[in-house]
Each structure stands twice: as C-alpha cells, then as structure tokens.
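The structure follows.
As you look at this complex, bear in mind that one protein chain is not there, while each of the others sits in place.
Chain naming follows the written order as A and B, and within any one chain the residues start at number 1.
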Amino acid sequence: MNQPFVDTSPRVSDEIRKTTCYMCACRCGINVHMKDGKVAYIEGNRDHPVNRGVLCAKGSAGIMQVNAPSRLQAPLRRVGPRGSGEFEEISWDEALDIATGWMEPLRRKDPSKLAFFTGRDQSQSFTGFWAQNFGTVNYAAHGGFCSVNMATAGIYTMGGAFWEFGQPDWDYTKLFMLFGVAEDHDSNPIKMGLGKIKARGARVIGVNPIRTGYNAIADDWIGITPGTDGLFVLSLIHCLISAGRVDLDYLARYSNAPVLLEDGTGMFLRDEAGKPLVRDRKTGKITAFDTPGILPDLAARHEGHRTVFQHMADMYLDPAYAPEAVSETCGIPAERIRAVAEELARVAFDEAFEIEKKWTDFRGETHQRMIGRPVSFHAMRGISAHSNGFQTCRAIHVLQILLGTVEVPGGFRFKPPYPKSSEAHPRPHFNSRPDSPLDGPHLGFVHGPEQLALTPEGTPARIDKAFTWENPMSAHGLMHMVIANAHAGDPYRIDTLFLYMANMAWNSSMNTAETIRMLTDKDENGEYVIPRIIYSDAYSSEMVAYADLILPDTTYLERHDCISLLDRPICEADAVADAIRWPVIEPDREVRGFQTVLIQLANRMKLPGFTNEDGSPKYRDYADYIVNHERKPGIGPLAGFRGNGDQAGRGPINPEQLDRYIENGGFFVSHVPDGAQYYKPWNMAYQNWAVEMGILDAPQPYLFQLYVEPMRRFQRAAEGHGELQPPEHLRDRLRRTMSPLPDWYPPFGDENVDPAEYPVHALTQRPMAMYHSWGSQNAWLRQIHGMNPLYVPQKLWETHGFQEGDWARLTSAHGTIVVPVALHCGLNENTVWTWNAIGKRKGAWALSPDAPEARQGFLLNHLISELQPPKGDGLRWSNSDPITGQAAWFDLRVRIEKVDPRDEAEPALAPLVSPVGTGPQNIAWKVGK
Amino acid sequence: MHPAPSIIIFTVLSGAGFGYLALLAGAHGTGHIAFFQFALGFALAVTGLVASSFHLGNPQRALRAFSQWRSSWLSREAWASLAALLCMAVVGAYAVFFGQPLPFLALLGSALALLTVLATSMIYAQLKTVPRWNSALTPLYFLTTALAGGAILVGWTRLAVVALLVLGGIQIWAWAAGDRRFSARGHSMATATGLGGSGSIRLFEKPHSGQNYLLKEFAYDVGRRHAAKLRVISIILMCLLPAVLLVFLPASLPVIILAFALHLTGAIVSRWLFFAEAEHVVQLYYGRN
C-alpha cells in the first residue's frame, strides 16, 4: 500500500537573523527564523560560545513573548490615583517633556533627589554612566536583592566569583559540588556542563534542602538545613586540615596563607611599598610576597607574627568544627560530612593529573606543567540570600583554595574580564553636587572605614544606605531598601523614583502588600510621600499601576542592546566574548528602547558625558552610543571588530561595528592564548594578554585572600581602633560578623524569632521554565507553571494530616498567607518551599482575572519583611546581610497549619485595571501558512 | 475514561436500535406496524450513529472511516452498520410495501446488525490500555444489552426477561472481573516508568500544572461510594424493574414503553459507568498508583 507523501524538506524560513536571547540573563545566542518578515521559529545558535546551539524552554518560547498581548502600547500618564490603573496614552514628546520637567530642576538643585534604580538589565555600565552624569548618588541595579553576597565574597576572596564570573572546567572536572542552586543565570551552560560530567560518568554532589532539578540528578544529595552551609563547609575544612589533605604548595604560592599577620592587630605585615610580607623558605628572608624567585613559607614565624595559615589552623582545628559538633545544626550525619571531605580530597589529590604546558608565574618562575585537580564548585542564591551568606560564600571559596582547585585544570576557572582583585575595582563615589556629574562610578569595593559613603555628619549618603556601617561592603547597593527608606525618609526624602525593569510592586519586593501601600501613601498635605515615580517596563506588570509616567520599552527582538565587557559579558573561561541585540523586527507599537530613551532624556537635559563641547548631542540613540562611546581611548562598549574591523579589545571606533557583529551572528569571541588558560591571576601570559585586550591597564597579579584584611579593618574599628568609629548599636555585630577568616553565625532569621514558634524554613526556587514574573504572560510557559503549591516534607505532611488538595496557613513573624499544599519527600524535613513568582495580581499581564496564577498562585514575599522584627531600639534594621546588604530572602522562618480548602490564595489583593486588556481566547500560531 | 455524552448515547441507542433490528428480522410485522417498527429501529440506530459523529474532530471526513476494515474495528463497525442498515432497509421496505418477509435477507440483516454491535464493542474490548474493557465480557455485555433492549421493543417478553436477567448477570460479572483486571495485568507506575527497582514511586509534579487532552479524556475519577450506588441503580433500572414489569404486567404498548424507558435509563447509567470507571493505563503517568 502507498504511504502518504510527506514533505521531508519543507523550507524552514526565508531568512535567519542571529541575535541574543533575553528571557533571562544567560544571554544565549539565537537564530530567529523569519517568514514574511515575521518571527516564525527560534532556535539556539550553534556557533555561540554560551549555548552552542541548545536553548532553554524560555528561549524557545520567545515567539510567545514578543507577541504577548501584555505588551505595552504607548507611553502612559497616570490620570487616576496611584494604583487605580487609570492612564491615558500620550505621545513620546509629551512623555519626554514630562520626565525632563521633573528631573531637570532636581539636577540643578540636588541631583540625589532623583533615585534611579534598575532591575536585571544588561546595560549597567550605560545606565550607571547616565546616573553619574546626571549627578545623583542614588543609583544601583538589582544586585543587592539578588546575589551581591556571591559577587562580593568572590571578588574579595579571589578576584572573581561563581555566577557570571567563572565556571567549572567542565571538560576535566571529576567531582562537581553544587551549593544552593536551582537554575542560576548560567542556565544553559550549567546544564551543558552537567551533561558533560554525566556523559563521562563523573560525580555530582548537590547541597540543597530541596531535591529537584540539578539536585535530582546529583549522585549524592546533602539535604542541608537552610542557612547552615557555612558551618558545613568549615567542618569540611576542619576535616581536610586535620587530615593534612590541603594543597600546601598552591597555598604557599598563590594565596595569602603565607602572609605574616601582625601579632595583636591582625593586620598584614607590609614593606614600605605597602606590599604584604612573607618569609622566603629558601633564604629565610622576610620579603614582599611577589619577590621574584621566592617560595613563601607557610610555617613562618617572625617576631611573634605568624602566617595566615597558622591562624587558620588555630581556628579550624577547633573541635567546634568537627563533624560531630556541627551535624545537628546542619541536619547532616557526621559520617556523611566526613565522607564528603574524604571524597573531595580523594578526587583533588589522588585523581590529580598533569597537562604538559609550560607557563611562567608572576615571580618569574617557569613551570613545566599544569597540575589538574578535578574538583569544582558552584554556588548561588541558596548561599547568598541568607544574612550569613557573605561569610558562607567566603568559606566555600576558601575550601576551593585549600584544595588547590581554583584556576587549575579540572577546577574552577574565571571568565575574562575576571580575575580581577578587589583592589583593581573602583571605590564607591558619592560626592553629589548640583549641576555636575558624580566624580566617579557609584558602586565599588571598599577596603576600610574611610571609604564608606557617609556624609560629613556620618549619616548615609545614599538612600539605600549602601556602604555604611550597616553594610559596609554593599558593592551593588540595596535596591530592596529604596522604597521603604524613601517612604520612611530615612536617611532622607527623595523627589523622583525612576525605576527600570523591576517589578517592585510585586515579586521583587519584600513585604509586597506594604510596599504597595508605601507607593500609594500620602503625607499630611495629601501629596504622595514618594512624590513622583517614573517606570520603564515592556509589559503590563503589577508595577505599572504604581507609576505616574510609563516609558514603554521594546521587546528583546526589537532593540539594540550591548552585552559588554564593561559590564557582565558573555565570556567563557577560554575566551573573551561580548554580544549585541539588534532589531530583528520593528516594533508595531509606540514603544522605544529604554536606553535610547535615556539618551533622548540626556540630550534634552544636555547631560555632560552625552553632550559635545558645542552643546550638540554626542549620541543619537543607543546604537550610536554602543559604537561611538569610549570609556578610555580605544575602549568602548564593544570589544570586537574595532578599528577597521580587525582589532579586538582596544582600537579606534569602527562605524561599521554593529554590522560586523550582525554578520558574525551577533557576538564576538576571541580566545585566550595557549598557555594562558589556567592560573590566570598569576600567569604572565594571561596578564599580558589581558592588557592587550583592554581588560587590564597593566598586569595586576595578586594573591587569593584567604584572610580579607579590609574586613579586619572594620572589625578593628568595631573594637575601638582608629578614628572612624561605628555607631554603638552596630559595634557588636560588626565585631562578630566581620571575621577576616570565614566564620559562621546563625542567620538573623533564626535569631530574631523563637524557633519553637516558627520551626519551619520557607524557601523559593526558580522554575527552569519561567523567568520571574514575566513567564506567565507566555501562553506556552504558563501551562507548565500556572500555579504553585507549597511543597511540604513528609514528616510535616503527616503531622498535620495533610491530604492532596488541602490548604495551609503559613505564618511568619511578619505576615500570613493561605496557600494550597502538596507533598514533597525529597526535602529537608524542616523546610517548605514553592516556585518563585508564579502568583500574579489579578488584572496584570493581560491574563483574565480568574487565571490560576491569580487565584491559586501565590507569593512568599508577603511573609518576608524588608526589616528585621523591631528590636525595641527604635531603629530600622534591614533584613540583609550585615556585610554586603544582600537581601536575606531565605532567612524566612514560618509555622504551618492546616485550614479548610478554598479556591483562592490569601492575601487576595484587589484587581488592577489592565492598561492593555486581556489576551485572546484561542491561539494557533503559524506564520507561514 | 471521560464519559462523553455523545458516546454514551451513541452506544446505548445504536445498540438498542441494532438489537431491535436484529430481532425484527423474526417479527413478522407488515404495513403500518412494520413501518413503525423499522422506523423506530432505524431512528435508534441512526441517531446513535449521528451522535457518534459529534465527538469527531473532522466529521466531514467521516467516509474515510470505511477504509481500514482489515485492521480497525471502528472501520468494521462502519461497514457492518452500513450493510445492516441497507439490508434491513430492503427487508423493511418489502415488509411495509409488499407485506412480504425476505427471510434470507432478514437473517443476513440481523446477523449484520449483531455484527455491528459486536464491532462497536470490540472497539473497546480490543484496548489493552483499558484493562477493564479488554475482555470477552465487553462484547457479551454489549450484545446482551442490545438484545435485551431489542427484545423489549419487539415485545417478546419472555425472551426479554431472560435477556434482562442474563444481562444483569453479565453486568455484575463484568464489574467484578473488571475491578481486578488492572492490577492483575501487572500495570503499575513501576512498569510505566521503569523506575522503582527497589522503592516506591509517586508522581511529584504533573508535566503541566493545568489541564491537557489526556487528563480530560482519560483521567476521569468516580468516587468509589458514588460508583457503588450507581451500580445498584443501573442494575435495578436496566434489568430488574423492566423484568418485573414484563413478568407481572400484561404485555401492552404502555408497559413495553415503560419497560424500555426504564431499561434505557438504566443502560445509560450502566454505560456511563462503563466509561467513567474504566481506568486507562496512561493515568499511571499522572499519579495513579
């Protein structure tokens, strides 16, 4: 019988346009297949360094995102009261007039009355530059509520962090240990890496209270009690040091383990040039750490001063860190802790291997080969989103360094422009003056009390109180405190809040309902306490309803973007790389790329940096800026195709640069030269190449900081030394938390409430197929996660007599929610959790008000306060890490009770009026018929 | 399985219709009576067939369903029903217009009518995926239901009573055996997933939080107590009450109509249970253990 004819070679598309995905910050390369000028199909770009052709669910669903009915259509001016959702559409000219009308006077008088905070955008070097030229001190991006603990701990310790700064050596690693990760920004690379490891039959250890996703395929799962990883890791360190299973040679050469600490002060011994001192084991001489030819001595003692390593031994050999001592707190049997320590040592040392590759270190010594230690680590918000996250993350890095597994084959490797020591980063600038730009970038790394952003009176210079005694090393600012502080007038009031791409009236705020109240609160004169709010979003999010002026953005396929080396590029350990987005389709609405809008605003206000001598604008739009802006001569937003197109890193402006990127698939990549791939912080081949590429101005080799001296400076201040002294109420806390060697203290969430009253930890996880709040507007993705139950471990499930379909009331010291429950057995027995940001406000995202997201879906955020519970001292203590200001989302403790089933989660906030209506009933999306 | 009203109505009505037509071959009505009888038989059978097209996604292509008689019971059902209807149309026409029985054709028609019911039942009985159906009891149940209904309508009360009682027996047997068959076949989450070599398996998360075609179609859930009640109701209505009526009341049109109405109602309840209680193995992927 005849089979029907099947066309096995249909035409796939008319044309492929290659750009960069933006359903998350991973920034994969995509091939956008076009038919009749419309997007027909999106797949991964095989040549792209990030994703090599693969694509996640969100990326593949991009077509439903660019066509989402929730897209904003035109600029909006609020006409009803805030939150009413009553807007009128206005023209762009009007919108820009209004915005300049509000901002210009502030700039002339007191630029810091404008607070400009951006979400997870990928143009921080640009938005920061804008804010700097506006002159406000109040600028930051979302890092403070996201993962600043990670970034900061990594940079202070080893000049780079997990997250977007580095990656395991996937090709060689044999043991991969993953802490507190559900998805991360490195979404596709981590999955690709796990795939590689699995294909080799190598091992994965997952440390996470919850066993799903990556932790589901981990060979061993450590279902740790939330907030106790620091203690667990220090116990591993205890085991390794007491077993002598540490890489002494590596520690001596590349870390500050041999640096001598001054007896009494705990500060580094330094020479006249300020260089830390070590004793050379060959000659016995005390000398600068980088003296050519020396071999620093870990066992040195000099006039009562001892090395960092000896202090570490004192600290970590203490029985308080023995597995038996920490087992109960961490919820891990002691034997299992030992087993992990043993396995780490076994793989690092017994499975060590060598790569025949010569390299020369910064002391001039040439090594004939590279020693591989195939153990690698990765960690993310499960570690960082606790109030002890900075120290915990430091502990993990110290563990890696003790094993000698950073920047070696098989270990953890940095991605250019990292490594870069904390010294090589800028200091925060906060000297805001009328009508002039700020004297430098807002954010940076402080190395002592004198660099804090304090006014001469000692009060916080910034609205978010970043870089103050409350959180001295808050390198990313504290976006989660901006609305609350502005509302409280603590430290001062502002005039205009300018937000970009952050759903602050919903999932990115702690204490959501109260945040909404603050946004709508009026003072005794009937004026809004936060007088003006400007917001840029691309979609009809919850936050839109709370702004006075909406600047509607394009979608990611409709604009230029620049994923720059000045910012958070797409580099790999073996390559420097950056990328662009470009308008593969033209917007069909009155929307504009936000960066272009910022340039248009800058041009109207004639902001310095954006204006030529003759008063004419320097840049027409963002594409123009990307090509023609120079940070330093020869260094611009894009590193590729400079000059006449063949220069990389440094080089003159190339007017055709964007075209060259587009021809090349939307990205640029240049490989780290042979022999420079490992030992980057100390490898002169790498250092010299980095200078060539414009990543460094001069070679800057440095030592890994097991002992972080800047922390000791703050700690000493708290002990009463020095001129700049912390306020009394913070003295004890600084003394305790600023330990220069990683230490563990219970997360504040555990100390602030009675654990008997709130016995259960409550967490969220990112679903892999959803991006925060905006996956729900995607018709395909919302079918996967249309609601989110609270997952309850078996023991609690049985204790409370839960059945499928039941509901529970969850109460924290701060609030109450009522939510549907479901059973999850692979779960720490004192932990409940749910998927993050699935719950939606009725009326948002062009969903119908009876959408499951708005009925059964819920946010945990209602239970999390931006402030710790009042301590009776009248002070507002933020719910953040005391070192970096990182929002402590995961410190949350709750109690759970069974309640009668219902069909709507609580609190159910009143519906919003949708500025875009509701999406269509049915869709069957086919572009080519 | 989802008890789709169109399929329940189709199978019950067309079953009764074909059962009736099958017996009509032996009832020697002529003229008006024959007209009325055949019209009723056709009405029942054809209404059922039309109802069945309601659940087709593309009914306009229904003719294609005749093509696969070599392998498909649905195709065979289409052929058998068409042939039965054609045959009986000729038989009926002869009876109405010429007052003539056509015994040979009538016998053929009656065989085809029963074949139609058998084919219908085999559509379900062949499905290994629904262990409750996958048994010889399914065709038996369909055939006796058809014959019992037919016998009531034809007015052969004695046959009807016997058929009703046999049907009751088969029905109870089918329930009892059906209740055990799923596990007896050895289907479990362990065989479905290949997991659980040394442990127990449970569904943690459905693939999608929302609905899908499979769940709507295959994951119908009747509560046990509810089902037990309905079983009693259906046996009483489908078998016992009509039988009692026919035994104790003199055969008359109103009695027959009443008996048939009761039987049909019971048969609909029974058929509803036939679907609603049938568990498809795909449920194993959706949490059924």
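Going forward, a contact is a pair of C-beta atoms (placed from the backbone, for glycine too) under 8 Å apart; a residue touches a chain by one contact, two chains touch by 3 or more.
The rule we apply is simple: contacts and distances are computed from a predicted model.
Colleague: The complex lacks one chain in this depiction; which UniProt name from "Cell division ATP-binding protein FtsE", "Fe-S-cluster-containing dehydrogenase component", "Spore maturation protein A" or "Sarcosine oxidase subunit alpha" does that chain carry?
Modeller: "Fe-S-cluster-containing dehydrogenase component"
Colleague: Check the options A:Ala74, A:Ala313, A:Ala424 or A:Val691 and report the residue that touches the missing chain.
Modeller: Going through A:Ala74, A:Ala313, A:Ala424 or A:Val691 one by one, A:Ala313 is the residue touching the chain not shown.
Colleague: Of A:His305, A:Arg462, A:Arg713 or A:Arg782, which sits in contact with the chain we cannot see?
Modeller: Considering all chains, including the one not shown, the answer is A:Arg782.
Colleague: Touch as defined at the start, partner being the missing chain; which of A:Gly37, A:Gly195, A:Pro292 or A:Pro727 qualifies?
Modeller: Spelled out, the listed residue whose C-beta touches the missing chain is A:Gly195.
Colleague: Which residue among B:Leu40, B:Leu82, B:Val166 or B:Leu203 touches the omitted chain?
Modeller: B:Leu203
Colleague: For a quick check of understanding: of B:Ala78, B:Leu137 or B:Ile152, which residue touches the chain that isn't displayed?
Modeller: B:Ala78
Colleague: Which parts of subunit A are in contact with the chain that was left out?
Modeller: Looking at subunit A, the ones touching the missing chain are residues 1, 3-4, 6-12, 33, 35, 40-44, 46, 51, 53-61, 63, 69, 187-188, 191-192, 194-196, 198-199, 201, 205, 211-221, 223, 239-245, 248-249, 252, 281, 297-299, 309-310, 313, 317, 335-336, 338-343, 345, 768-769, 777, 779-784, 786, 794, 824-826, 846-848, 850-852, 855, 918-928.
Colleague: Which subunit B residues touch the hidden chain?
Modeller: Against the left-out chain, subunit B lists 1, 55-59, 61-62, 64-68, 70-75, 78, 123, 126-130, 185-187, 189, 191-208, 210-214, 216-218, 280-282, 285-286.
Operating definition for what follows: only the chains that are shown with their structure count from here on.
Colleague: So the centre of each chain is just the mean of its C-alpha atoms; given that, what is the distance between subunit A and subunit B in Å?
Modeller: Centres of subunit A and subunit B (C-alpha means) sit 62 Å apart.
Colleague: Which residues, counting only subunit A, touch subunit B once they are in their complex?
Modeller: My answer: residues 212, 783-788, 823-826, 852.
Colleague: Could you please specify the touching residues of subunit B with respect to subunit A in the complex?
Modeller: Contacts found on subunit B: 202, 204, 207-210.
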